[in-house]
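This structure is in structure tokens; I'll ask about it shortly.
Removed: one protein chain of the complex. Kept in place: all other protein chains.
Entry: chain A
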Amino acid sequence: MSAHTNDTALMSYEDVLAAFDPAIGLEVHVELNTASKMFCGCPATFGGDPNAGVCPTCLGLPGAMPVVNAKAVESAIRIGLALNCDIAEWCRFARKNYFYPDMPKNFQTSQYDEPICFDGWMDVDLQNEAGETETFRVEIERAHMEEDTGKSLHVGGATGRIHGADYSLVDYNRAGIPLIEIVTRPIMGAGERAPEVAKAYVAQLRELIVALGVSEARMDQGNLRADVNLSLAPKGSGTLGTRTETKNVNSFRSVERAVRYEMQRHGAILSDGGSILQETRHWHEDTGVTTSGREKSDAEDYRYFPEPDLVPVAPSREWVEELRGTLPENPTVRRARLQAAWGFTDMEMRDTVGAGALGLVEETIAEGAAPQAARKWWLGELARRSNEDGVDIVDLPITPAQVARIQALVDDRTVNDKLARQVFEGVLAGEGSPDEVVEKRGLAVVSDDGALGAAVDNAIAANPDIADKIRDGKHAAAGALIGAVMKEMRGQADAGRVRELILEKLG
């Protein structure tokens, strides 16, 4: 679909690492799940009829004024605290001035030099080759509050981008939805692991956001959006090179791929004596490349100044401490606790975390599934689908409750493992709930003794030698008869019951 083919010169990854030190920087936008927008009472839910969820304030009509959403401030502070940030005693909103049709006021109400949260850090867990956990500290420069823009839809043209479009439509429902932008300091010293660190940071940040309950945090829905900054400096120089900012990176996997790609692209340019253009680049998920967006030079001047329509935000220390008390468990502590509770081996735990499925497994267990069963499905069937489809595991169209239900169907022998895989397939294909899929596809195993008895009789009649062995007490031979019954029942037989019936009849 994309016209962007990979004719950009790339340096081999090993050569990049031999000559350069990468520095990465991540700007993550988190769309809060508050009931109303950042500065007005309109619903903060995305979607619905275009331009139905708007009012004079979020449409920027002349005369309308903003009022700060206290719940959004609370969420911002909780995110800041969870990221070990200081919380400003006094801070203001600022106007970021630039013209764009999806920005109702042609300025974004954001924060500039007075962010509500600043100077924090997050320890990102990485696995070394020996399978041990190592932490890498990512320093957080700031987390600030701002409002989202509307959404432009470019109609006509080949790319869906503004260039070449016949006309554009703007939906302002998203305008004014509260965002928290979390900005890291330049992450240096990650070397060859830079792409991995970037991915792990975003994944762990998402885990934290979900645990805080402040956002739906779905990357595929745009609730969590990552901009990836990358620069290379001559190896050992300790300096920072010119950076590029890659936008539209919509999955953990893409974060990793985008960093790697930009490292290779920068490396090729720099080693060829060229210089990097400071610019915004777009990530193309399908082709795995970045292309130049608008140039972001020093000439771009947002003319920030304090928003005069809002009073400063001055969270009391008492409130901040009260919110500190509502923080979820630290992810490292949490992982240790869960591993103990579930009885997972280090290897099992590492794989679960590595697959980004820790929360999913936990929720599935909370829905009633046994720990090993929950792990088995998420890391087996579902991890495979996630890889095949190139979507993050959390974004698969199946819920932990549904996974738990499928396991329950296995436990009560409605389906066996093999049929369960078909149930997964049906749910992922959008055919409905597990029970509906079983019903529609006719997947329930037969445990009715009448039907099974007839099949067992047939199997015994067809395999007299084996039947004799069983009669002689060689119960292990029952497997062959079970196979025959399963074949006749086209897999939809309760294997346990079949075995019991065989032994009853031949015992």
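The definition used in the following text is that a contact is a pair of C-beta atoms (placed from the backbone, for glycine too) under 8 Å apart; a residue touches a chain by one contact, two chains touch by 3 or more; residues count from 1.
As a convention for this text, contacts and distances are computed from a predicted model.
Choosing from "Glutamyl-tRNA(Gln) amidotransferase subunit A", "Dipeptide/oligopeptide/nickel ABC transporter ATP-binding protein", "Glycine cleavage system H protein" or "Sulfur carrier protein ThiS", the protein name stored in UniProt for the chain missing from the display reads "Glutamyl-tRNA(Gln) amidotransferase subunit A". Of A:Ala18, A:Ala35 or A:Leu61, it is A:Leu61 that touches the chain left out of the display. Per the touch definition above, the residue from A:Val30, A:Val170, A:Val289 or A:Leu338 contacting the chain not shown is A:Val170. Touch with the chain that is not drawn comes from one residue among A:Leu310, A:Leu327 or A:Ala408, which is A:Leu310.
Chain A meets the missing chain through residues 56, 59-68, 95, 97, 99, 101, 104-107, 168, 170, 301, 303-305, 308-311.
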